[in-house]
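What you see is the complex with one protein chain gone and the rest in place.
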Amino acid sequence: MSIDTPTRPPRGASPTRSREAFAAHIRRTVLLEAEIAGSGHYGPSLSCADLLAALYSGFLRVDPADADRLDRDRLVLSKGHACSALYAVLADLGFFPAEELRTYTRLGTAYGDHPDMKKVAGIDFSSGALGHGLSIAVGMAVHARLRGDGARTVAIVGDGELNEGQIWEAAGYAGANRLSGLLAIVDVNTVCVDGTTREVLDYEPIGDKWAAFGWAVERIDGHDADAIDAALARFEARHAAGGAPTVLVADTVAGKGIPAIEGMAEWHIGYLGGSDLATALEQLGTRVEEPTDDHAAPRPIATEEGH
Amino acid sequence: MSIDTPTRPPRGASPTRSREAFAAHIRRTVLLEAEIAGSGHYGPSLSCADLLAALYSGFLRVDPADADRLDRDRLVLSKGHACSALYAVLADLGFFPAEELRTYTRLGTAYGDHPDMKKVAGIDFSSGALGHGLSIAVGMAVHARLRGDGARTVAIVGDGELNEGQIWEAAGYAGANRLSGLLAIVDVNTVCVDGTTREVLDYEPIGDKWAAFGWAVERIDGHDADAIDAALARFEARHAAGGAPTVLVADTVAGKGIPAIEGMAEWHIGYLGGSDLATALEQLGTRVEEPTDDHAAPRPIATEEGH
Amino acid sequence: MPLERRTTVLTDPSSYDHEGRAGYPTRSIGSILADLADEDPRIMAGSADLTWSTFLADFPARHPDRFIQAGIAERNLLGIAAGLASCGAVPYMSTFSAFASMQSLDVIRNDHAYTNLPVRTIGTHTGISMGYFGSSHHAIEDIGALRSIPNLTVVSPADLVATEALIRGTVDLPGPVYFRLGRGASGPDVYETTSEVVFGEPTVVRRGSDILVVASGITVHAARDAADALRADGRLDVTVVDLHTIRPFPAQAVADLAAQHDAVVVVEDHVVDGGLGTSVLTALADLDVGVPAYRHGLHDFAIFGPPTHLYRYYGLDAEGIATVVERVSDRAPRDRTIPLWEEADRSRVLAEQQAADALRKPEITFA
Partner (left out) sequence: MPLERRTTVLTDPSSYDHEGRAGYPTRSIGSILADLADEDPRIMAGSADLTWSTFLADFPARHPDRFIQAGIAERNLLGIAAGLASCGAVPYMSTFSAFASMQSLDVIRNDHAYTNLPVRTIGTHTGISMGYFGSSHHAIEDIGALRSIPNLTVVSPADLVATEALIRGTVDLPGPVYFRLGRGASGPDVYETTSEVVFGEPTVVRRGSDILVVASGITVHAARDAADALRADGRLDVTVVDLHTIRPFPAQAVADLAAQHDAVVVVEDHVVDGGLGTSVLTALADLDVGVPAYRHGLHDFAIFGPPTHLYRYYGLDAEGIATVVERVSDRAPRDRTIPLWEEADRSRVLAEQQAADALRKPEITFA
């Protein structure tokens, strides 16, 4: 296939902060976006914050200055309702000015409660209806393999989302076609909307399902930065060798970082107002550091006054 | 749930012939139906003939004289394109006069190339679009469990059909809800339409997939009457104990019984005319016995003159 | 599925969680169906991980063994329903309309409609009522998707009273029914008693003589308010009819009503191609009624915003509807492909709202 292949981004774009501060910043931004909207997908956005922090701390080769370049790595947030966390990441990397998030969910905004690739730079595909994203990612991974530029494709899916049959259609295709450049990450926060995933529809053992569909499976702690990085490195090695696609079955906690709501399906959507927001920001704030120096323009971190 | 539960059929209805003759009769009828239509789904109908013969030789508790009774066992032929084999079975059991099959596929017929529950007695659900049948069967099995009359539900799916995600939605539900009264049979004839299932989309190891979705898995020879009967008996025992749903992963041969077409995806649909039909009928005929005596009204077997 | 939801240690009165603390309506589709199930052993219900969001939660609380929790698998939910119905059950399966209609259309078509089984699909949060959840959650093509399927009944209740009336009015239909519901319990009321809504017959909500406004579901209350405003100001005398039964379409009744007016305006929370207005136009054409009919609805995927803002933006609130009705009366353009709610109207609403938004919560900075 004759496709122009520009030289690829030498390294992944990086956040303006240390890893820990980056994750805390994502969480803080999620809370502030919810404050704008008067409502937020706290549980699902906070459970995947550390996964997003890992992916966008140099692993994904993306270029905020040239967001649409063909040979970039791609992320499909199939559980699109967690996009407030992804917006935080993309803003920090410089895909768009963070202040645009003031319009989050407001009339005419580009930043809805599900991500839109036509409106927001850095969003690789629009999502919102669960179950679609892995198929999209398969298409991207097939294209990357055709181009031969080594670009990787990541899809983040929810554990409840695994109930959708289309996930297994895509998993079956990727397994049978040995799409080594495809990485699926299952955010196993053990809840969906109606309750815990165990109560609603128990899909454990999750790893066995993926293995039976021909994937290389790793089960990791989805909040442990080192564990995530190590798993990403092993995926990279597997991709270089060519072989099965990889899935990270990541154990996480819904609402991670806000003790009052952790692990609760009730906080799929909700609102932390006034004093509750203040408490939550404080709990995060204790862990927020100043921006690291390895970026030209360190930007101020949101302060807590006023909440 | 307060549902009238009549006394259940004391035993399954039986064919008019010995088991071997029954299977041969099914195959013969498939060929004759194709002769009426000028076209037939030979491969997929012949691969499941022995499975159908086993199910309808006393295992399934159905009543041709009262086809719609609530407490009957049910069969969903999810791979509905094999219905010419099922019509042969139902006619032999007395659900409708065999001579009605002369209208197969002709204008205004009840007997199309996919089965229609509203038109044909003994068809428990209409099918034709692949991937739907297991969900239907789950609904029937849930209802049977609610009624508590012990009725069993069987779904026959194709090996290529496993590509459809809805199969795994249904499998996930049945596994998580431990629908012990549900039996899935996968007709692993190793072909679909475009080629072998391995070429098109390799879904082996099939058993591992079902096991990972919470099913009790048995892999059997789908042409070995004793093996099928033994597996059905073990399913029955499992159902009595309560537990996981059962899947029989049945290794079969497409077009089984007609050497010229065995194992060929090319014979998903085709037509055996004139001398080829005669040869095929002869090959089956060598194995066709006279009806057994344990039925009141033995019916003549189709003769070969004229083909 | 446990009905008890945990409550959180929260201190601020403005905080709420998904359903627990936000409060849950005492009367809802779940309690309507649970009441029905008390009387009728055929009734079952189910959802695809949206039991709370679609206001069904009272059902599993009261009839746990007659409830199907399918997880996030809409096609399987509706397939299971078909299997249940083939055994004599009358299952009511609920999810958001976007997932009930478009994602599972062939299940409805093959397994409910072709088989003509009494499955009831409840699609909630129709049209643009999901607001800033965005296009994946907007169900603005569902009537179009469903309209061609033989045997399928489609009803669109304007409020909870109408929902109860239409559930009870269709419970014994032998074939499938699709309920197109707005946001569930949260819309303004239109009716006081269920006797006001009879399946199959359009309900005249306001009686006038100048212009006939046809609405359905979530737009009925706004159409009524528009009529009241136009009448109060002495501007126009408008009839409002609630076309809650969309299929089978009551063509003769609509044609008769239309013939008594100067023009028809169809208000729809749906794209105009394939929506309610399409049925109205074809009915008038088929029955040779020469009254001009205007379709006022969506023409493209919607933008994002809070639901009430979106309805205002698209002229689907009372003010917008009143404006469009007046324009029909004033201009009566012969080319009715041109929308009467214009780009300029939308820009005005957007500018006003953005100006208001700019003043909100100045303390929040994202950098």
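Going in written order, the chains are labelled A, B and C, and every chain counts its residues from 1.
Heads up, the rule we're going with is that a residue touches a chain if its C-beta (ideal position, glycine included) is under 8 Å from a C-beta of that chain, and two chains touch if they have at least 3 such contacts.
All values derive from a computational prediction rather than experimental measurement.
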Touching partners, among the displayed chains, of the absent chain: A, B, C
Sole contact to the chain not displayed, among A:Tyr87, A:Tyr111, A:Phe125 or A:Tyr271: A:Phe125
Identified contact with the non-displayed chain, of B:Ala67, B:Leu182 or B:Leu201: B:Leu201
Residue touching the undisplayed chain, where the options are C:His270, C:His309 or C:Arg346: C:His270
Chain not shown, touching residues in subunit A: 1-3, 70, 76, 117-118, 124-126, 128-129, 132, 134-144, 146-147, 166, 169-170, 172-173, 176
In subunit B, positions touching the absent partner: 29, 32, 35-37, 80, 91, 98-99, 101-103, 105-114, 116, 126-131, 158, 160-161, 163-165, 192-195, 197, 199-201, 203, 260-261, 264-277, 279, 299-303, 305-307
Touching residues (missing chain, whole complex) on subunit C: 98-99, 102-103, 105-106, 109-110, 113-114, 135-136, 140-141, 143-145, 147-151, 249, 251, 270-271, 273-275, 278-279, 281-282, 284-288, 290, 292-293, 299-301, 334-337
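One rule holds for everything that comes next: only the chains that are shown with their structure count from here on.
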Length of the line joining the C-alpha centres of subunit A and subunit B, rounded to whole Å: 45
Multi-chain contact residues (two or more partners), subunit B: 165-166, 169, 172-173, 176
Two or more partner chains touched - positions in subunit C: 70-71, 73, 75-76
